[in-house]
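One structure coming up, written as structure tokens, with questions to follow.
Excluded from the complex is one protein chain; the other protein chains are retained at their positions.
Moving on to chain A:
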């Protein structure tokens, strides 16, 4: 039942915010903040009170720490079926933490129609939490599409119209059509899977566990897998399908960018880990080289295009493309180490990208511009803000001590036995990351200043927000073990399904020289 509450609380919070707007700004903001804090508290409470180190059985059944199930549409065997394991828990905790940040960072930025704004903000989070919990494919799709609608409103109503005819409404519509159309492809794939199951057994079911058992012909499996992959690839984004991302990021309000980069992109990686790989293991294995190639393409494409951007938010958006390339490589590597690395990298990217977007928002509040050619020489004029900026840039280029380093290292190390050349090429991408990160820092904060007048420094709210992200990034960078313990069971299941034959790769993570203990002794 507590899983239902996780979904219902932000939903009701959103309605309350909408209705309390008439009482003024402050109550609305505080209600939104309280809602997200309750959500965060519940997920942390679950983390400490439930055992997520469940033994991964031999891949035949999936064990959930918590489960909730009621029949929904019996005609097609659709259940309202929620379940939580370590993976979903971690991502829900991330969602609620970034939700708190999103409310906080729009404290001064959003001044118009705040009731409706917070309604949309909280409903996005409702949809995302639903995506992370839904284990019935119909329900998953339901939430998957549902979270787009409030995001669309957020971008189109509170976004910024960029230069040269790039309107916020255009960006929002582009975002919506890209994701919705690819989502429909996934719906076709889901239905294909369900009807294949129906042809085998004569029963309709959308249940994840039931459909895992479906036997498919290799051709059909490939097509269905592609349907899922494209839907997730659009959202991740994988390079040829990334067209919506820079516009959506550049035009969204700060809270929208934080949600987009921090959470919505993660739903795609989650979908691959939870659905695309386990449902179609053989097809995914055959597809892995292509997926890794696309990941490499993303790393280079994102890095190169980032170097040429003038808009700070577009810049960060393209670096997201590059980082998601690493995530894609890790997902399709099929090694436990890399899969665990994907989790760390996802969290690290969520924190560092959210940090950079919030900083861009704060910069905008002071300078009223996002164009880099109007910045420069800000170091010394802005109090502590450039310091935080430097930290997040260092994190995003993967400096040791930050979580990004751990994530990238684990992904590359875990992938090496399977695909050494991919790792070699991806490592070159790391150099590019260093280059674009330093370019960003140089253009914004160093160089000749545009003026000498000091600007307003960070206030307590902004400082606390940034500090909390910094602490989390460093904590995960130094001691990621609690996180790894939580997600290990889920990840090893993914890995076992993906590698049913138990090839040589499987032994690789346990080789000597492992920097991080993966086999937890606490079982």
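Definition applied: contacts are C-beta pairs under 8 Å (C-beta built on N, C-alpha and C of every residue); 3 or more make two chains touch, one makes a residue touch a chain; residues count from 1.
Convention: contacts and distances are computed from a predicted model.
Student: So one subunit is absent here. Using its UniProt record, which name fits best from "ABC transporter permease", "Cytochrome b", "NADH-quinone oxidoreductase subunit N" or "tRNA modification GTPase MnmE"?
Tutor: Record says "NADH-quinone oxidoreductase subunit N".
Student: Which of A:109, A:145 or A:282 sits in contact with the chain that's absent?
Tutor: Of the candidates A:109, A:145 or A:282, A:145 is in touch with the missing chain.
Student: For the chain not shown, which residue from A:157, A:286 or A:435 touches it across the whole complex?
Tutor: A:157
Student: Which one touches the absent chain: A:12, A:33, A:187 or A:455?
Tutor: Counting the whole complex, the residue in contact with the absent chain is A:187.
Student: Give the residue, chosen from A:12, A:37 or A:169, that touches the chain omitted from the document.
Tutor: In the complete complex, the chain left out is touched by residue A:169.
Student: Mind pulling the chain A residues that touch the left-out chain?
Tutor: Against the missing chain, chain A presents residues 72-75, 112-113, 116, 141-143, 145-146, 149, 152-153, 156-157, 169, 172-173, 176-177, 180-181, 184-185, 187-188, 191-192, 195.
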